[in-house]
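Missing here is one protein chain; the remaining ones are kept as they sit in the complex.
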Amino acid sequence: MFKSWFALAILTSWAAMALIGPLLPLHPDSVDLQKIMAGPDAQAWLGYDDVGRPLLDRLISGARISFFVSILVVAISTVLGSLIGALAGYVGGAVDFVVSRVIDIFLAFPGILLVIALAGILGPGIDNVIIAMSSVGWVGFARLARAQTLSLKTRDHVQAARVLGTKPLTIVLRHILPLISAPLIVEATFGIASVVIAEAGLSFLGLGVQPPTASWGSMIRDGTAYMLVASHIVIVPGVALLLIVLSVNLLGDRLRDWLDVRTRLSAG
Amino acid sequence: MSNRRPVGRGVLSLLCLAAVLFTGCTRTQPAAIRFGLAYVPQKLDPRFSTDATSSRLIRLLYRQLVDFDRRQRPVAALASWARLSPLHYRFRLDPSRARFHDGRPLTAEDVKATYDSVLDPKLASPHRSSVALIREVRVIDQDTVDFMLSKPDPAFPGYLVIGIMPKHLLERGHDFSAAPVGSGPFRFHSWPQQGLLRLTRIKDRQLFEFVHITNANTRVLKLLRGEVDIIQNNLPYELTRYLESKKHVKVMHRNGSNFTYLSFNLRYEPLQDRRVRLAIAHAIDRAQIVRHMFGRKTRLAAAIFTPDHWAGDPQLRSYAYDPVKARALLRQAGYGPQRPLRLVYKTTNVPFRVRIATIIQYQLKQVGIQVSLRTYEWTTFYSDIKKGNFHLYSLSWVAVKSPDIFRYVYHSASIPQTGRQHASVGANRNAYRDTLVDRYIEQAEQTYDPAQRVRYYRLLHKRLLETLPVVPLWYEEHMAAVRRRVRGYRIAYDGNYDSLAAVTVRR
Partner (left out) sequence: MNFLLSRLASVLFVAFSVATLVFALMYLAGGDPVDYMLGEFAKAADRDALRARLGLDLPWYQQYLNFLRGVVVLDFGESFHYRKPVVTLIAQRLPATVELAVAGLLVAILIAVPLGTLAAIRRDTALDRGAMFFSLLGVSIPNFWLGPLLVLVFSLGLGWFPVSGRHGFASLVLPAITLGTALAAILSRMVRSSLLEVLNEDYIRVARAKGLHPFTVVTKHAMRNALLPVLTLLGLQLGALLGGAVITETVFSWPGIGKLTVDAILSRDYPVVQACVLLISITYVVVNLLTDLVYAWVDPRIRVGGR
């Protein structure tokens, strides 16, 4: 029904839009008052928005925002979270206690609520969005890495390294993280989906990018005001958002199944 | 199978319930006349209200001593006045005035109690500073009250616009916001939830419901479906046009007087150059923005007061759209492709304002000015503006009627003191200094001769347009849409809801 190759194609075009978008002759910020909310024409295949800017051009430049924000946030969260979690799990004792309590506190908030509050406090702007999401995003990875590390800690090769006097950081980097990377990669894949949604969500609430920069979330928000007279403004960015998130989730599922099978096979 | 059925039946009956409740909802034809509000009224206590919606509702519930005519001159309302001396005014209450809604008569004591309460520093009323020149309120008899001033001010009677409240309730610390009691044509009925306020029109006990509907689409839909009868303002032009195509609805437009402007920070060196400010004024295609974004009664502005204001100037014209000239001016000032002018433009995050700002940003870009836009919610925006933390911002002066605004906004003594965060004495936020303007303001304040005052204010307008501390943009129109069965609704010159007192509905 919704095949992996299709998902891959969508994600590839997402990346392509993000990477080569700046090279294309786009006019995402070009205002034309005559064209306010007009339908598609030769210059704008998807019609125009509420100040007469071409929607397709804005869609493509919005792809760049969502792509780079999600890559950045997931990268920061994964690296930070995995390191912190694995180290805490491996070292144990007071460090682990403190890290676990911090994780507990962060998990006491519904994630999106904390992100909204943080973004609201930091003020609008894409850099603040990245900070807000990363400072909440690492927690999930830390929890996962810690739990996985606890189950690996007593393995022979880890013990051997410890006896040899290897430093904890080196053990974590060399002997633990490679073994627990599979679930972390799966988590990171799904992380991309949630960050794409969260970024758009913040922009939807007006806490994300600043105008005239296009974000799919702010495009949806702008569109909702004129649904009665021009519904294409709200539909276009939403479809793009849905396709991306759907594809990421689908591939995440496949990846998880595949890694599951692989670990089971290697274990058996 | 047996376990499944109850679930299925449950769903079915839930759907039935939904259907019943739903159709039940739409069929109820309200006896009330319903008015759709874009904003919730914040306070129905005249001493505290600052938002436009509350002020308009307060006019229905309370009466004020002084009101304004359509040229915005102060006129007698609840009372007529005589100036006994520049520091002494005598007000005679209208002998045919209505009683308070609780049945007590309204007397001079109530007038005194209301103004004493506003003047009490402990109350921290936002209106206190506008009447702070009152030294004393003196009751002469039941129908007569004297206002003694600490300094002369020809605009004085125009400040007495606070709704009169009953003394006995003021003394008891009554919560007027929860249950307003005044002497206006409407009586408070109930306020069952934040978004639904009910008032009763006293003369015929007609019930009015003021329903808060934030979303403009919803407001339009509810009007079309007959769930509300009247809506006014806060509608994107596209939706107004959409309504104009519907036959059950009548759309009205009227000139407005709220002055929208683009302000320059004159502390910022590049903006101190008049050529730069002039270039910006020439770079904005106001006519096109107004044509595409606003209703047809929106007018281009040249000054804070409209041409029909008594202190306005019908001859005054602002700068025309002329991008070529704008570029030339910028070049003269030393800016060009190699050295573009970069400015930060702040605005509120209200979607419509952001839309306008985006257009202005684009138009300025066309003449080579790089503008970065910053949108903030009101508190942050406003605090930045007051701290002088901006290059450009746009805002409107809402419901400004009295010419004391000139001192407040343009006099050099009204520049907020930097460094002392809370010592704002005025709203000269762009730090505008002009000796000529200062002099005109002072001279106008010292004369009681209307013709002389008009002369000074026109000189003032002209000088302000020349020196350009702000680019005058436009006066937004008022629009209202009413269902055809509603008769007698008129948009007031300042957008108030007073004509609800005369509205009828054909059943």
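The letters A and B name the chains in turn, as written, and every chain counts its residues from 1.
Just so it is clear, contacts are C-beta pairs under 8 Å (C-beta built on N, C-alpha and C of every residue); 3 or more make two chains touch, one makes a residue touch a chain.
Nothing here was measured: the structure is a model prediction, and the numbers come from that model.
Trainee: Taking the full complex into account, find the residue in B:G195, B:P314, B:P450 or B:G488 that is in contact with the omitted chain.
Mentor: Of the candidates B:G195, B:P314, B:P450 or B:G488, B:G195 is in touch with the missing chain.
Trainee: What residue numbers in chain B mark contact with the hidden partner chain?
Mentor: The list for chain B reads 1-4, 7, 11, 17-18, 21-22, 25-26, 42-43, 48, 50, 121-122, 124-130, 132, 193-195, 213-215, 217-218, 221-222, 225, 349, 377-380, 382-383, 386, 421-425, 427.
Trainee: Just the residue numbers, please: which parts of chain A touch the chain that's not shown?
Mentor: Within chain A, the residues touching the omitted chain are 1-2, 101, 104-105, 108-114, 116-118, 120-121, 193, 197, 200-201, 204-206, 217, 220-221, 223-224, 227-228, 231, 234-235, 238, 241-242, 245-246, 248-250, 253.
What we mean here is this: only the chains that are shown with their structure count from here on.
Trainee: Could you state the distance in Å from the CA-based centre of chain A to that of chain B?
Mentor: 43
Trainee: Okay, in this complex, where on chain A does chain B touch?
Mentor: 29-31, 33-34, 36-37, 50-51, 123-124, 206, 210-212, 221-222, 224-230
Trainee: Considering only the defined contacts, which chain B positions touch chain A in the complex?
Mentor: Residues 215-217, 220-221, 236, 238-239, 241-242, 288-289, 291-293, 349, 351, 354-355, 357-359, 361-363, 372-377, 380 of chain B touch chain A in their complex.
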